[in-house]
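Heads up, one of the protein chains got dropped from this complex, but the rest are sitting where they should.
Here is subunit A:
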Amino acid sequence: MSNSRMSTVAQFVERFRGANNEGILLLVLAALVLVIGTLNPVFFSVSTLFSILRGVLVPLILALAVLIIMISGGIDVSFVAIAIFAGYTSVVIAQSGGGDPGLIVIILIALFFGLLLGAFNGFVISLFRLPTLIVSLGTQSLFKGILLAYVGSKYIANLPPSMDSVATTNILSIPQDQGVANLHVLVIPVAIILILVAWVLKKTMFGRAVYAIGGDMEAARRAGFPVVRTQFYIYMLAGALAAIGGFLHVTLGRAANPQDLVGNELDVLAAVVLGGASVFGGRGSVFGTVLGVLLIQVINNSLILAGVPTSWQRTAVGVLLLVGVGIQALSARRQSMKSHVTEDTEKE
């Protein structure tokens, strides 16, 4: 009796936890918001919400690129270099014509470079089967070096008018006691991309191939997945996503600085790992990643509101990362112990 009730509770807990501990993450996020809110009631306001939403746009898109690669069993740090390369180069090319080629053309140029650089990563990694972290460390240095040496190293403050007008467009403006809370228009395309990537990962053959390769590459091959080709596409897709992230970064910042983004890759990586993606591959979800990015953004945004100096940001993210990964590692170990016990009793 009590046993069965316990099992229903356990079942509920299990379901709430989600496949990658998304439920726990949601609780942590809620608790954090509550604590910061009690410490400083200013936190509970529409403008805080909107400014956090605006702040997560770029990290979210970049995190998707990292997520796809991580699910496939790799680790990438070159996505920041691809992002700023695509974002900066598209502005340089758009301005070389003299006029404004329009938003669509600029995005296409950015996407082109994202796909190109992603394809280079994919080529090296899928064909030679090299350790992804070390390859991407190399390509990060390579891409950033090429950008600064041959494309330009100057800060561009005047963006094409089409980008500038997007940067100042809001879909919702709610007047507040002090100023106005603005919901930025770019929230919509980012939401669409999130849903699209979630759909691709869950429902398409390509998405299942990504999980299969990350789970066990040899098994995926034997099951008939085209491993090399899929890996190649994964890195191209990640490159394209990074390029969109770079474009958003340049647009939202209203300036193109080739020194930006590179150096912040670990924050994004930490967010994806916190979101439940496994560095061994085969696990991870878009929902978890969104929560992970939100968590880090809330911490970065709200430490001041909670009375903690901003210089503690980096330490806080580091501690959070270790706690998150530590819990994962411990629960994985407990899981494996559990399965050993059942095996033994069955034998007896």
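We take it that a residue touches a chain if its C-beta (ideal position, glycine included) is under 8 Å from a C-beta of that chain, and two chains touch if they have at least 3 such contacts; residues count from 1.
Keep this in mind: contacts and distances are computed from a predicted model.
Protein name for the hidden chain, per its UniProt entry and selected from "Phenylacetate-CoA oxygenase subunit PaaJ", "NADH-quinone oxidoreductase subunit J", "Nitrilase/amidohydrolase superfamily protein, class 8" or "AI-2 ABC permease LsrC/D": "AI-2 ABC permease LsrC/D". Note on the undisplayed chain: of the listed residues A:21, A:140 or A:251, the one touching it is A:140.
Within the complete assembly, A:314 is the residue of A:154, A:229 or A:314 that touches the hidden chain.
The omitted chain makes contact with subunit A at the following residues, 73-75, 124, 128-135, 137-146, 148-149, 153, 217-218, 263, 266, 269-270, 273, 279-281, 309, 311-319, 321-322, 325-326, 329-330, 333.
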